[in-house]
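All protein chains of the complex are present and in place, except for one that has been dropped.
The block that comes next holds subunit A.
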Amino acid sequence: MSDTMILLFGGVVAILLFASTVGFILSRRVTSESGRATVDNLNARIKAWWLMIAIFAVAFAFGKIVTVVLFALVSFYCLREFLSISPGRAEDHAAIVWAFYIFIPLQYWLIAVEWRTLFAIAIPVWAFLWLPVMSVLKGETEDFLQRNARIQWALMLTVFCISHAPALLILDIPGFEENFLLLFFLITVVQLSDVLQYVFGKIFGRRKVAPRVSPAKTWEGLVGGGLTASAVGAGLWWITPFAPWQAALMALAIVVAGFVGGLVLSAVKRSLGAKDWGTMIEGHGGAMDRMDSVSFAAPVFFHLTNYFFGA
């Protein structure tokens, strides 16, 4: 790990220590029913970040391969959640087996060996064409399009899109070596944006953005949280290949992509009749509840960076 990384992780740990302290004090002070729920939710999030930051520290310390394997596991759990709450038939089995056992390892192996061209088309072209073939051989036509569309969407979002986060490590940017910092930038801005939108929404929230899709999202939360997260992103310009104003625009792009990603996946979830991705395991949110914004923000950030700064 480089000195910059150690400095950054030190900063994150300091912020989390502060957040944990505030959370602890709040949990002692707040007495009202709704206030309790909010504070419990906040503390649960803080705990999740400690875990996340620990996992990231291990991944970053051990390098590219460990990071790639880690994201492959994230994709595995997200894909499992997605397909577990989607309706389907026994005849989908072959296509699902291919998605899990062939296309997840393939996509992440392509990152590990830095095969950039095939990485970009393995799922949108080859899996797109191959999975319905596996399905049609079973001879079942009922809901054929719907069943295949669900598997395709699941694979695109949970594997193809999420894999763009670790793929930042193989971006070729002239004069910039430490690609781990790009991944750090992405994850920090996405997570900060999520929580700041939540906090600003709780304090100032009046007007709902999409009451039927995601009742918790408000314009006040989006603008307040989004702009603050973008400002923090701009302040991190020195770890990126970007100038301060470029870093601000990149962070803004991540915020917007993350926001619409959360919105779209919330609508997907509701159309499947579920409230949480993790309803299968009671008491736990799903992995997809934390990765929804990343699945949209990662490809957008990857391609903007590649287009404007790549070799």
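Keep in mind that, in the parts below, contacts are C-beta pairs under 8 Å (C-beta built on N, C-alpha and C of every residue); 3 or more make two chains touch, one makes a residue touch a chain; residues count from 1.
Please note the rule applied: contacts and distances are computed from a predicted model.
A.B. asks: Given the options "Acetolactate synthase small subunit", "NADH-quinone oxidoreductase subunit J", "1-acyl-sn-glycerol-3-phosphate acyltransferase" or "Branched-chain amino acid transport ATP-binding protein LivG", say which is the protein name UniProt records for the missing chain.
C.D. replies: Answer from the UniProt record of the missing subunit chain: "1-acyl-sn-glycerol-3-phosphate acyltransferase".
A.B. asks: For a quick check of understanding: of A:Phe24, A:Tyr101 or A:Phe308, which residue touches the chain that isn't displayed?
C.D. replies: Once the missing chain is taken into account, the touching residue is A:Tyr101.
A.B. asks: Among A:Val68, A:Leu83, A:Leu155 or A:Val268, single out the residue that touches the unshown chain.
C.D. replies: A:Leu83
A.B. asks: Tell me which of A:Ala112, A:Val232, A:Ala274 or A:Leu304 is the one touching the absent chain.
C.D. replies: Here the residue in touch with the unshown chain is A:Ala274.
A.B. asks: Touching the missing chain, which residues of subunit A?
C.D. replies: Within subunit A, the residues that touch the unshown chain are 76, 79-81, 83-85, 88-93, 96-97, 100-101, 272-276, 279-282.
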